[in-house]
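In this view, the complex is presented without one of its protein chains, the others remaining in place.
By written order: A and B. Residues from 1 in each chain.
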Amino acid sequence: MDKTIIIPLQKDNQLIDLLIQHDTSVSYVISDQESFAGQSVKISYRIRMQQRAKVEFLLAFLHVQSCTIDIELDCSDDYSSAAVVVLYGLSGSQSVTINTVQKHVGKHTTSSVVARGILTDQSQVKYIGLISIQPGSSKANAGQEHATILLSRHAKVVSIPSIEVLHHDVQCLHGSAIGKFQEQQLWYLQSRGLTQAVAYRLLVHSFFAQYVNRFSQSDRLLESLCKKIV
Amino acid sequence: MQKGLNKQIVTQISAQKNEPSWMLDFRLKSLDLFEEKPMPSWGADLSDLSADDIHFYVKPIVEKRASWDDVPLEIQQTFERLGVPQAERTMLAGVSAQFESEVIYKRLKERWANKGVVFLDTETGLKEYPELFEKYFGTVIPPHDNKFAALNSAVWSGGSFVYVPAGVRIDQPLQAYFRINSASMGQFERTLIIAEPGSYIHYVEGCSAPVYRSNSLHSAVVEIIALPGAHVRYTTIQNWSENVYNLVTKRAIAHEGATVEWIDGNFGSKVTMKYPCIVLKGKQSKGQIVSIAVAGKGQHQDSGGKIIHLADDTTSNILAKSISKHGGRSSYRGLLKVAKNLKGIVSRVQCDALLLDELSRSDTYPTIDIAADDVDIGHEASVSKISDEQIFYLMSRGFSEQQAQAMIVNGFIDCFVQMLPMEYAVEINRLIELEMEDSIG
Partner (left out) sequence: MFYISNLSVAVQDRTVLQNCSITFQLGKVYVIMGPNGSGKSSLAATIMGHQGYQILSGSMVFADTDIVAMPSHQRAIMGIFLGLQNPTEIQGLSVIHFLKELCSLRDGKAISVADMMQQVEPLLQLVGLPQSIMQRYVNVGFSGGEKKRFELLQMLLLRPKIAILDELDSGVDIDGLKDLANGLLWYRQQYPDTILVLVTHYRHILNYVHPDVIHIMIDGSLVAVGDSSLLDAIEKDGYEQYAKRS
């Protein structure tokens, strides 16, 4: 990426319109701080991409009491590509609603949305995603993934990933997975001498790590996520 | 425009069938619900079917028989190419209702009677087994469920009533067309299947040959009760002619240790809205839905499946495949819901869609709603065209592009075809070959 921009989260509702210029590549890192505890936040991003523009977003939510995030990725020009990673680590009665739209109009466009998080206590997450491939958007490649680990029986997940495709020469995939950490993995780590607490910490770390590490200036974020959960 | 549906007509229907008064009450209450409920705001485009039109479409008493000459030429030709026997053609075309299968039916009736199996049309079932009807009818799909369930509840006619006693396993699939009489293949069939503990039944309805009807609205209801340890498989192959709105509500309740499978093939109709549902009510019950949809020119297949986990240690599987071609639209609509405080839930959903050309459309609309943590839920969906590599591979062996496409599409739906009785499997493969022929413009 040409550059990484850290966007501070505002306490009042935000509506941000971004135009990523042709042939540029940029990544954004947005996360909430401890001062956001108890707050309700609503953020909307509309990102339009010109030819051969490349954008990556990393959003992380740990502290807000409730949050609604709307992200609209508009791959209107050819060869544009966008990737969004939304991570959440929620406890208490925190709740996060993530709305994403991946709109493909140009040819040879790529988009991917990954929403991943861990819920404890009575926290909740709702993910609504739409991949929309318009007629004429040949060779579009769109992916969407939602994975949630539940660490409490009172936590709740709603996942509504949708796809609407109006051009045939494309590849669209989406997946949604919900459950606990695999018994098999926990056992494996413990059988090597690690305590259950350490094993959990490792699994939480690995759950988020590969998505965070892609972004520079994000190491503290990974630490905070792990600390929050374990 | 003459309204075809009112209290008088419904009362007439009930009287004609000599029904007990509770059924008449049921019908009348359902009529009220139908009038009250709005048209669904989601799903396929039903704008051509306005509330007034529905009244118009209901021909409640006698179904008029067209003559063979009235049957559209393409349908006549399709029968020819699919090799449908002459006698069946006229039946399928709604021209005559009597043919050899009545003989088969009589023989089978005797065999089943010995085991205590009941397989009748619903009206006769109501007369002969009123206690079963009072206990179960309308309990899986109450009239207020949705507008079209209400309509069906008011004017239902025909359909099957199947009762399998405890421990009885019916090895041969029970086929709907065995018991067809003039009242069936109608607009508002109502089917009720009761499988007592430990029983097994495979029920098959429909056929791959196109079924021509001048009536444009079909709104069926199917209720299945699978009591503990029972196993019910319900297979539908739908190929209604291209003028038909096919709006069906199908639901099963699986009690402890029971298994229910919906095997659903959607090939015809102008619009189909159908989401077979399984409620996993008892511990260790299992639900499986295998659905395929082929949407060609002018068609919208809006189908999928719903599974609701209400008990511990239940497992579910949905496998949905769709093909959209020549401007057709195929939409998968699904629901996977897991209630609070459950344990040991495993579910896998897989939806794959093939788009054959740039005129066609494919949608995937799943909803996953999980309120328990001891779960293992996976959902995957993909949309793409037939891979160039696969086409090249087959063409490099001498198959034409069209032949290659047909082979690949047949392979794509093989998971569904595997679940069918042999003779249907062969027909479906032939049907795909025919459909692929038409799609190469």
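Here is the rule we go by: a residue touches a chain if its C-beta (ideal position, glycine included) is under 8 Å from a C-beta of that chain, and two chains touch if they have at least 3 such contacts.
Only a predicted model underlies this, so the values are computations on that prediction, with no experimental measurement involved.
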Neighbouring displayed chains - absent chain, whole complex: B
Sole residue of B:Glu36, B:Glu128 or B:Asp414 that reaches the chain not shown, by the stated touch rule: B:Asp414
For chain B, residues in touch with the removed chain: 387-401, 403-404, 407-408, 410-415
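Methods note: only the chains that are shown with their structure count from here on.
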Gap in Å, rounded to a whole number, between the CA centres of chain B and chain A: 38
Chain A partner contacts - residues on chain B that touch it in the complex: 340-341, 353, 355-358, 360-385
Contacting residues of chain A [partner chain B, same complex]: 133, 135-136, 138, 150-180
